[in-house]
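My questions will all concern the structure given below.
Missing here: one protein chain of the complex. Every other protein chain is in place.
Labels A, B, C, D and E are assigned to the chains in the order they are written; within every chain, residues are numbered from 1.
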Amino acid sequence: MKMDKVLGGAALASLLLALPAFAQDAAAPVVEEAAAVVDKGDVAWMLVSTMVVIVMTIPGLALFYGGLVRAKNILSVLTQVFLGFSMIAILWVAYGYSLAFAGPTEGGLSAFVGDLSKFFLNGVTLDSRAATFSAGFELPELVFVTFQLTFACITSTLIIGGIAERMKFGALMAFLAIWFTFSYIPMAHMVWSGPGLLFGMGAYDFAGGTVVHINSGVAALVAAIVLGPRIGFMKEPIPPHNLVLTYIGAGLLWFGWFGFNAGSNLEANALTAVALINTVLAPAAGALAWALGEKITRGHASALGAVSGAVAGLVAITPAAGFAGVGGAIVLGAIAGVVCLWAVVTLKPLLKYDDSLDVFGIHGVGGIIGALGTAIVAAPGLGGYPLGDAAAYSIGGQFMVQLTGVVIAVVWSGVVALIAMLIVKAIFGGARVSEAGESDGLDLSSHGERAYNG
Amino acid sequence: MKMDKVLGGAALASLLLALPAFAQDAAAPVVEEAAAVVDKGDVAWMLVSTMVVIVMTIPGLALFYGGLVRAKNILSVLTQVFLGFSMIAILWVAYGYSLAFAGPTEGGLSAFVGDLSKFFLNGVTLDSRAATFSAGFELPELVFVTFQLTFACITSTLIIGGIAERMKFGALMAFLAIWFTFSYIPMAHMVWSGPGLLFGMGAYDFAGGTVVHINSGVAALVAAIVLGPRIGFMKEPIPPHNLVLTYIGAGLLWFGWFGFNAGSNLEANALTAVALINTVLAPAAGALAWALGEKITRGHASALGAVSGAVAGLVAITPAAGFAGVGGAIVLGAIAGVVCLWAVVTLKPLLKYDDSLDVFGIHGVGGIIGALGTAIVAAPGLGGYPLGDAAAYSIGGQFMVQLTGVVIAVVWSGVVALIAMLIVKAIFGGARVSEAGESDGLDLSSHGERAYNG
Amino acid sequence: MKMDKVLGGAALASLLLALPAFAQDAAAPVVEEAAAVVDKGDVAWMLVSTMVVIVMTIPGLALFYGGLVRAKNILSVLTQVFLGFSMIAILWVAYGYSLAFAGPTEGGLSAFVGDLSKFFLNGVTLDSRAATFSAGFELPELVFVTFQLTFACITSTLIIGGIAERMKFGALMAFLAIWFTFSYIPMAHMVWSGPGLLFGMGAYDFAGGTVVHINSGVAALVAAIVLGPRIGFMKEPIPPHNLVLTYIGAGLLWFGWFGFNAGSNLEANALTAVALINTVLAPAAGALAWALGEKITRGHASALGAVSGAVAGLVAITPAAGFAGVGGAIVLGAIAGVVCLWAVVTLKPLLKYDDSLDVFGIHGVGGIIGALGTAIVAAPGLGGYPLGDAAAYSIGGQFMVQLTGVVIAVVWSGVVALIAMLIVKAIFGGARVSEAGESDGLDLSSHGERAYNG
Amino acid sequence: MKLVVAIIKPSRLEEVRQALNSLDVHGMTVTEVKGYGRQKGHSEIYRGTEYAVHFLPKLKLEIAVDDSLADNVSNAIRDSAQTGRIGDGKIFVLDLLAVTRIRTGETGASAL
Amino acid sequence: MKLVVAIIKPSRLEEVRQALNSLDVHGMTVTEVKGYGRQKGHSEIYRGTEYAVHFLPKLKLEIAVDDSLADNVSNAIRDSAQTGRIGDGKIFVLDLLAVTRIRTGETGASAL
Partner (left out) sequence: MKLVVAIIKPSRLEEVRQALNSLDVHGMTVTEVKGYGRQKGHSEIYRGTEYAVHFLPKLKLEIAVDDSLADNVSNAIRDSAQTGRIGDGKIFVLDLLAVTRIRTGETGASAL
């Protein structure tokens, strides 16, 4: 049995047809009957990609977020990310992987979710394999399991930015577990597994624009709204306590994103290099665009602006990483930089929700720009690399598919997040810490420690 | 001549017999006479593993430790790790590698140490090779030399946590050089080199539970006791000055540990993925277990607790990384989390030794749990991957072998550390800085600088 | 068409003749007509090398520099590096790569610069290839493009250390763009492209001692002199505000340098391991030498000294990474440590220029030591690995070639930097921020934010 | 003239500043301090070692005012800084012999 | 009432706190300050540039007490903060005109 993580954009059949176009690294034409091989170069690359997606979360994301909160809440963010990651990692091997990638290839609920046949990796041995996108090349299934684990973990912990500085620790962990089970797993299945709904529709999502960013961005927004704003929000300054930490975090996010995007190619070949260079250029353009936007509108290009723009560009290029040419990547990144700047500067104050660290403004909005933009930048005439027959590629057609994916993700994640928050509130007697706890800071009140001492 | 770094657990002969079981990545059955090849995928993976074990030490370990000391001693810790690493790296190529891995295959002292035939890498050329664990695959010997260098460096610098905040800089460097020569080199030889004593007994030590963690943990304990406690120990608060640094350090330790554990497979194949996923799961379970233990016993799950638990889990999975299944890794990590919590919270105050940063409590104790636990989790019935004939595997038998290894390591390292400290005290007129120097902080008194300025 | 990045030291013809000496990884002799293959192990290695050279800049270099400035200027340095990197990345794909590596193989300006035929990577497809140093192995051209991008970015941002704490942000960006175009591109072409002047002369520059370090070091010196010293320079203390950041930065620089130096071999083979171990040993020796020098001359070995010495060693080994044996690497690193210590402690105060973060003192001076020292350590009798016929290697002859390269780089970069500064001053009405802006700090005055809040 | 010195909870700064503004007092100097008093501290545990933290973060405000304003200022601070919970702080009043404005050299009440 | 202001070495805080506790003085405010005096500083060198550091870390304690206690408090601080080495610090006594407890509005000695 093969794993069916795909680039999206094509049903399995058309994908297989498309493969020769990707076989740029096979010196000789692939003989029909040749048994697929595991290339240790691919394995090495995927092991590295897996490692760096982990470092993207711990300490990357943790620092990016941690620098943006007040000094009294830094450890709470760090702990939430660390233990959130740890919990989801274990849930992933327990049932996540199985529900996302195992199960019948059609019928029943197979368009939405897999089954429990690989509970605790039952049946995943040293010999089992996962398919890549090139005929003739496979990966050890455990490599694929571990790589995918990292996606589950970062997606879930991304949400923490929306509820920072006020949520009960236990309530957060419960929320993450529920949301992971009922939103992350089905979305991953729908987009990346052979029988999945969006996979079948041909949605393009190279590295998780929909599964990771829209999914978590919407969940963060809903959770933030249900939770209500922090004490003092829009009344008193809540400035970031240490932008150097945020910068280090941004650097590690960028670094890890190379594994995230280029690793999603599952092989080490020329298309991996496409994804890699796009993952350099889109954030570069996003950073410059955001900085320029700030310079024009407020007179200064700021450090926080530059890194925020880069993250916006990274988010937007995620679904398009292996479909866009360098020109497309630069334009997509720049647009994301400007639109996300607008989302956090104008949209958020307008709607008055307290998405503490702008998960929705950057991952949600950037993810939508990326998902839709992918349809455009994948066009061969614009330098893109679409799946299948390039001549037959239609921007409009693909755009509608992408839009459908976006709508499904927004609704699905939003509904699950809402229900999960309500459940958690009921169980924990409210999801917020006490007022005194919030004003003393969560480090002391929830974790009994302080980050900085003389 | 081949390098004989092995998974442990089998004499060279039985290892070779066991190899077909590991040859999951060779498409065709290995032809007996085929010359071994160097696969560039393996080389790429080992180069990366080497790099990340270095980053695990600098800045990983340095920050992990540095955040735990007071602000006036942070630079001293950073400098000790940096120059300690530098010195051991040079000693490794000078004589360390040769004494650990070169020399006669039997007779004389060959059960304990090699010889100086590869002094300054004499005879190690672009063409010399080291064996891997799969028949038919070899590595350039220089790759193996460099990978092993990183183990020597991190093991020695781990000890610094035990003596932090009070030792003379020169005395520390001398201590490290002596201990490296007389404890690290022989232990590495005994466990990982063909003629080595423990290797011959069939001890399992996938990535250095005994050589690295028990070895350094015991040395730190002995050094801390000989040195005596810091001024004010158990009388006044000595809180960590910056837990964010400790968190960053923990993240980089975890990251580097992937190279440490999965790199110890010397190849990029499915077993490498086993080691990798175990290196995700055991620390995840360790972090959750420690945090839960804290929550139950003191009401709060702390950030420092979470990262300490993760390190405990990492230490414990080290010897078992390629032998345990995912279930075994989770259980082993969780047990290490709870037991190490007990060691630092209950055992240390009981015995009143000042192992400043709990090297013994986490690396020593966690290492012992891991070494012994390996015998259990390697059992095929528990999802493990033992060497050789799985059906013949005996938990009890292996346990006794592991126990012997632990006892030898504890005694050997303890004795060497004690003698080394006594020598150093004699040479340097005491190994501690002056009282004034200690109270002003080592940054100023030993290094003439301060870390933080306005 | 093939890319002609070479180790230097030989014209293309002699390089090809030399190749068998490097073919240590080809199991069978390379058949003349065999089509070159892309080995996924090489690709995996080069993708990783690319990623880590990026992390070397962001956040590595940014932190290394950022910790050395005052707290009021930290964000300005971080922003300059971030947006400088972003801008150069885009200019590189726009015209940088083309001008450096495309164009006619002889005649016209081809000794100095390429042409615009690959404007915006025009013609670089999934199928185009770049040569490696081994016959029979090629890389996807996009891998080479991206790897080289990272060199362009770090070289340009290195200059920021010379002008820190006083330059207008816009003026800096303009300066970097001009200098990149007229100094970086031609130097890269001259040294690494087939028709390039220094390439033709047989200059040895394994990973960019001349192109990166001398080039940026001289530019920083000239820019610093034109700009004039910071207010209070040599009158009041300007101590580093956070040496822990500098240490983290140094650790990440070292980490990234493995990709920088060992990645410059373009393959994953035994010679890559030579470059890797040299990149461990030279900085280790540099750190120890600098620390010892400080201990002798001022009584203390400092943390800043240790990391500065390591960087000096890294700079010096850069051109020699794949030419030197381990002994040569250690000696070269140690010499760089001592001489660079002298340059910043004695030379700078003597000449009274305010190269804020010692870019010239470490990269310029260390680069010159490395470029010249390469001629010596490459000698086979000293354990080196020269190109071509080892028996014919002449230290003296190579030394003169290296010296010529150094002189050309110093003059070229110096002149371009001078003119660029004058242009920028004219355009921006002076290149310095106002006195009030400088005394308030650039974070507030140029970027409208502060790094640290309560 | 008087120097009014107030120790307050950090979270009350904004209220106090506004209260003083409405009294037309526009100058003050603020210091981050640690206070020790009836308000109990808390304990923190790091790797099993428990620390009793007696000292809590407070802000010290120093406001030089003309004699006539001293009582009003005291009262305004008392009212705006009060939360009614232990640890609200104290107000001390000291006598001030002389004041100089450095910029102009003015002295006395007009220098405030 | 009096305001006793003491500049001490940071390492003596715990002793002084205990000494005051035995006098039944349970309130004080502590500030991290830098002191300049006879105690010589030291020099630090960064990349070859030497900085003379004249200012050394000290703690400033401010303790408002009833007149009757002022001398006892002064003496207790002097004794508990003394190391006998240069840089031990000073004790200043100022007159305190009024005290208010913000929480309750109490004034005078009972507010201490």
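One rule holds for everything that comes next: a residue touches a chain if its C-beta (ideal position, glycine included) is under 8 Å from a C-beta of that chain, and two chains touch if they have at least 3 such contacts.
Small disclaimer: the values here were computed from a predicted structure and weren't measured.
Asks: Indicate each shown chain that the hidden chain touches within the full complex.
Replies: When the full complex is considered, the omitted chain touches A, C, D, E.
Asks: Sort through A:207, A:253, A:344 or A:433 and give me the one touching the missing partner chain.
Replies: A:344
Asks: Have a look at D:23, D:53 or D:99 and name the one touching the chain we're not showing.
Replies: D:99
Asks: Out of C:67, C:209 or C:448, point to the residue that touches the absent chain in the complete complex.
Replies: C:448
Asks: Could I get the residues of chain E that touch the absent chain, sorted low to high?
Replies: On the side of chain E, residues 2, 6-8, 31-38, 54-55, 58, 60, 74, 77-78, 81-95 touch the unshown chain.
Asks: For chain C, which positions touch the chain that isn't shown here?
Replies: With respect to the unshown chain, the touching residues of chain C are 236, 439, 444, 448-450.
Asks: If the missing chain were put back, which residues of chain D would it touch?
Replies: Touching the missing chain: residues 3, 17, 26-31, 64, 94-103, 105, 111-112.
Everything below uses one rule, namely that only the chains that are shown with their structure count from here on.
Asks: So, what's the distance in Å between the C-alpha centres of chain E and chain D?
Replies: Their C-alpha centroids are separated by 18 Å.
Asks: Using mean CA coordinates as chain centres, what's the gap between chain C and chain E in Å?
Replies: 53
Asks: Mark out which residues of chain B touch at least two other chains, giving numbers and ranges.
Replies: 39-42, 44-45, 48, 239-240, 242, 248, 298, 300, 302, 304, 448-450
Asks: Where does chain E touch two or more other chains at once, residue-wise?
Replies: 44-46
Asks: Based on which chains are in contact, what kind of graph results: line, ring, star, complete or other?
Replies: If you draw each chain as a dot and join those that touch, the picture is no line, ring, star or complete graph.
Asks: Okay, what are all the chain pairs that touch?
Replies: Applying the touch rule to all chain pairs gives A-B, A-C, A-D, B-C, B-D, B-E, C-E, D-E.
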